[in-house]
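Just below is one structure, and these are the notes that go with it.
As you look at this complex, bear in mind that one protein chain is not there, while each of the others sits in place.
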Amino acid sequence: MALIEVEHLRKTFLLAVRPPGRFAALRSLLSRQTRPVHAVSDVSFTVAAGELVGYIGPNGAGKSTTMKMLTGILHPTSGRIEVAGRVPYRERVEHVRRIGVVFGQRSQLWWDLPTIESFTLLRHIYRMPVARWQANLHSFSALLDLEPFLNTPVRQLSLGQRMRADLAAALLHDPTILFLDEPTIGLDVVARERIREFLEHINRENGVTIMLTTHDLADIERLCQRVVLIDHGGVVYDGQIATLRTRFGRWRTLVVDLNQSVDHVEVPNAELLRVEGTRVALRFDRDHTTAADLIAAVAARYPIRDLTVEEPAIESIIRDIYEQPNTLQ
Amino acid sequence: MEFPGSSATGISLLSAVRMRNLRLYYEIALRAFRRASIYRAAYIAGILTNAFFAALRCFVYLAVYRAGTIVAGFSANDAITYTWVTQALISIGAGWLPWDLMQTIRSGDVITDLSRPWSFYGYWLSRSLGERCFNLLLRGSVTYLLGFFFFAARIPRLTEALAFVVAIGLALLVSFAYGFIVNLTAFWLIDNTGVMIIANILLTFFSGFLLPLAFFPPWLRQIAQLLPFQAITSLPAEIWLGHLTGPAVWRAFALQAGWTLALTLLAMLMLQSAVRKVVIQGG
Partner (left out) sequence: MLALYLRLIGARIRSQMQYKLSFWLELIGFALSTGLEFVALALLFGKFPVVGGWHLAEVGVLYGLSSTSFGLAEMVSRGFDAPFELMMQRGSFDGVLTRPLNSFFQIMASEFQLRRFGRSIQGALVFLYACRHLTINWTLARMILVPLTLLSGMTVYMALIVIGATMCFWTIKTPEVINIFTFGGDALVSYPLSIYNGLIRNLFLWVVPVGFVNYPAALLLLQRTDPHGLPAGVAWAAPLVAATFFAVACLFWRVGVSKYTSTGS
């Protein structure tokens, strides 16, 4: 049996609509007009124990809403949801005792207490035996390099430090599942890599099932074998990351600023996307040519002043998926 | 760091009335006025709260006054009217000190305000006036109307009302200057909460907000008369009650004006000193 089971999950919000016009305020006092927003319209998937799944999609796709329902913060409008045999919103306390949650933008720790004191409080909240707690603390401390700031108040920590502390805090009580909402947001490259290493380690060594939402494609590529791609409240793609990469991740866009404006640019192994004055965008297939080769080819024909190589954003991957729906699954 | 405002602080008053700046201050006041009108729920709640406390005091007065008696020059209706007027005057700062300036000092935002090409005092005064005009016109007056309807609070004669308007204007200036001075102590004290609380106590007690000064024992009353707070609440209220007539009214104005000058001057001096401190120590 799967660890996480989600079937035809739906969540509809009623958004208050302010009627336009002069007496809008008065009218809204008399009758509340609402408009339904289907944040999650029909989502189904399962996650087996030990998996590391990426849950991705553009802004407003319904990722956070799904995560909130999985963690028990929100209850669904309809549909079935079961985590480790429990319905999250019905048995919140018991459910939450066995999971770990990390919100990228908000800390779970006590703001003006030293980090170690937050950990101690959590030990009592989760009723952990001291020995087990200490073992976890030592292990996470080593893996995440927490030692230097264990005695620093949380509000004085840098974003990277705080995120590492939050991760440790979420795992101290040996949860079977870890839910992460944008864990690498705002972090520098080094910090990101450290966190990815850590997540990979605990998934591989400790068997913690991980489900994370992120905007960073690099997180996905590095960590997940499987992604669930969600857009407009529904699952658009559920499968191996390898497939996603080979199909859509191989395109890159080279944007060059030329010294003079041109009407048309033609270079082998590249498709012209657009020309805006001196700026030219060329799309190329990484499997057929490298960025270096293409740059050389362009430079040979046209004088380059500046250039950038763009990776395909999730949005563009999704756009591509929509354009070629029968290539999915 | 050069503050365009700092050199002008010493003659802030003059710069404040430069025509170009007057327009600016009007805009600031207008914006403060508008901002106060947004929070409808808080607005209604405020009126209800003020009315409640006024009604409470009225019940007490109704219980203590035997019909027709006059105590310390106050009849029962006088006491009732006084209660509603003072509640209405909350809108001009009779009851509580604002903390907003102090908070900008603590957060450091004050530096931005100080480096703008306006009179810092003028900026805060305009804000205060805008916000308090709104509170007075739309909150205080509505509160008073409730007092009129339910407790027969007095409606003054036209001359008294006009004198009241003048008194309010001066009271606003005194109230603002006092609040400004107290808030400004945040420049020197890391945690001036204690000062704020004591200053608030002095204000609410000696202004006549909690109890008409006429009901004070003589020695306390004498102290109150030496302090500026009566200019904020007691004097305007007495004018509204019709207790001050003829030359007494002009004396009251003079007293208010005197305190306005004294406190405003003190505020400007403190501001200059504060700015100097910021420039030298970097805030």
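The first chain written gets the first letter, and so on, giving A and B; residue counts start at 1 in each chain.
Convention: a residue touches a chain if its C-beta (ideal position, glycine included) is under 8 Å from a C-beta of that chain, and two chains touch if they have at least 3 such contacts.
Keep in mind that this is a model prediction, so the values were computed, not measured.
Enquirer: For the full complex, which residue in B:L22, B:L62 or B:I223 touches the chain that was left out?
Expert: For the chain that is not drawn, the touching residue is B:L62.
Enquirer: Given the contact definition stated above, which residue among B:W99, B:F148 or B:F205 touches the chain not shown here?
Expert: Reading the full complex, the residue touching the unseen chain is B:F205.
Enquirer: Among A:R35, A:H124 or A:H264, which one is in touch with the chain left out?
Expert: Only one of A:R35, A:H124 or A:H264 touches the chain omitted from view, namely A:H124.
Enquirer: Return the single residue from A:S44, A:Q108, A:T176 or A:T278 that touches the missing chain.
Expert: Final answer for the missing-chain contact: A:Q108.
Enquirer: Where does chain A touch the missing chain, residue by residue?
Expert: 13-14, 65, 68, 71-75, 89, 92-94, 96-97, 99, 101, 103, 106, 108, 110, 112-113, 117, 121, 124-126
Enquirer: Across the whole complex, list the residues on chain B that are touched by the chain not included here.
Expert: Touching the chain left out of view, chain B contributes residues 41-42, 45-46, 48-49, 52-53, 55-56, 59-60, 62-65, 71-72, 191, 193-194, 197-198, 200-201, 204-205, 210-211, 215-217, 220.
Here is the rule we go by: only the chains that are shown with their structure count from here on.
Enquirer: Roughly how far is chain A from chain B, centre to centre by C-alpha average, rounded to an integer in Å?
Expert: So the centroids are 53 Å from each other.
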